[in-house]
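Yeah, one chain of the complex is gone here, protein chain that is, but the others are all in their spots.
Should a chain be cited, it is by its letter among A, B and C, assigned in written order, with residues numbered from 1 in that chain.
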């Protein structure tokens, strides 16, 4: 590996790898309080994106992000598809529209808000949003990557004690308490993987 | 118990008892090469006859036998119902028609032949007929009850090595070899029970 | 064993009671609950009556109604009904044109239905019988019970039922029945045994990678135990045997019927249907009609059977004819 490695394909590889090695664990989390498919759902999505990584790497970043989002939406299905898809589509659109002066992380607040609208969810509902909000806070106060990753994982752990109000886990009522939310976990894992990559290969 | 005990109700009680205590075993034999219901079938039949034993005891023997046969036919179903039913109905009819000079065992040959016709079966087909033929032979040469019972049980054991040609066991082909036929077993058990009763309370 | 029931003794009676209540208007109990009959009989039509042990639901009671059966007699679980049940059904449904009994080839069923037929005949009625023997796992030896009757029974009841509805007289109907039977073959596979109400365990136990080939519909063991295979392979094992036994000329129209044994989900039945269909078509037979579902079951046995029936023009016509029963309906 070398520092001139192209950013997007590298990030895609990193995300693909972390999902591949954690798919079973995500499935198990989802089996406890959902329907057990979050691992295979995320894997299906990440594999399609991975297969297109070179082509995606050749696109301008806004288009690439939108394209990734659309790929996720059309391959994942379930709850994860529209949510992760919306996040990336909105970041791409934000960038293209010149939001946040073209700084990628500055597009996060509006993209996360779009995810919350799509999911009709709030902080504390025990979903991947709880991690997204934590990441957004950390990023906006310009925490270094390692710290952002730590915030994300800690937010995911915080979902353990929550009672789910959204998603399949909400059907379990109090029985959802005591388990980490699978979407929060995948979101923290992806964040960690992205942050590690950015530390190793800081973008020019 | 005393020697003046009425014959038919006593026989019915003896048959009922031997079926009750062997029903599970008969079911197991039938599970191996049939459909597992021979124990419950025989139990259902013997219980209905048992419940009517006093009323049956008050009838003339030919009518009583025919009535028992009809009760078996209308309660057992399956293969055992028509076969045991036909045996008793034909013995009753034989007696009434004066066959064998009114000696019960002399009606056996024609009754057993009727069973064979009803079942379209022959000796060696691995069915209760194999026991009935053995009993008939022993009885006609006036063997004492204990010997009749021994012949019956030995005939039942002989079915173990046979390949079934009739009944559900025939569907198994060679896989039927090595198991005792459930109907042969119930027939030998009933014979044994009847013989023991007749030894203890020889009819006047 | 966990079963939705109140007790083994009342299982069949309570299940039939629920059935009649769920389909009232279409079907009703006969006197003494000895049989279930269609509510409206058709005068002058040959009565078509079937029955057998309980545990095969929806067969036979689910096939009572216009275009199929006039009545069905249910015995205890896996135990043929008794002659008085069948006789009562004959007496209730014979409207003058006689009765045809459709009987699966088991000695118990044959003897009980035969005794009923003899009693009815002694009472002056015309009664005849058709014996269904479609299971290729049980080959006919010269002096044996022969092949047993399994899922092909549905096909016989449908075709005979439609022909009777069309006014076909008893003798012709019996001949059609025999011809239909001769053109039907089936084979089944189980991946789990049946649990009889009141039983303590399954009728047979299979390991996690085993299957039982050539099973019938009474939870009995089949012809051979072997390693579980994927759908293509199992479809091949079943379809090839059935096709071979059918001896139909190339290009003939067939009905392909994939039948679940009680606890096999529809998704898997359809998948197997697709796999079997490829096999059948590769043998130059034309799948002209299809049926997929759990119609001829063995309590909660896991597994399925494949049935092929060669259909000539008459067969197709009677198969397509309107049927209105609790479990089969089309063509109205």
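Everything that follows uses one rule, which is that contacts are C-beta pairs under 8 Å (C-beta built on N, C-alpha and C of every residue); 3 or more make two chains touch, one makes a residue touch a chain.
Source: prediction; values computed, not measured.
Novice: Among the chains included here, which ones are touched by the excluded chain in the whole complex?
Specialist: Listed by label, the shown chains it touches are A, C.
Novice: Where the complex has a chain not shown, which of C:139, C:232, C:284 or C:312 is the residue touching it?
Specialist: C:232
Novice: For the chain that's not shown, point to the residue among C:57, C:94 or C:220 touching it.
Specialist: Result: among the candidates, C:57 touches the missing chain.
Novice: What residue numbers in subunit C mark contact with the hidden partner chain?
Specialist: 1-7, 11-12, 14-19, 21-23, 54-55, 57-58, 62, 191-192, 208-209, 211, 228, 230-232, 234, 262-275, 277, 290-292, 294, 297, 299-300, 302, 304, 329-332
Novice: At which residues does subunit A meet the chain that is not included here?
Specialist: Its contact residues with the unshown chain are 31, 34-37, 40-41, 44, 73-83, 118-120, 122, 165-168, 170-173, 175.
In this text, only the chains that are shown with their structure count from here on.
Novice: What are the two chains with the top count of C-beta contact pairs?
Specialist: Per chain pair, the contact count peaks at B-C.
Novice: Centroid from C-alpha atoms only, then distance subunit B to subunit C, rounded to Å. What do you get?
Specialist: 31
Novice: Could you please state the distance in Å, as a whole number, between where the Cα atoms of subunit A are centred and where those of subunit C are centred?
Specialist: 55
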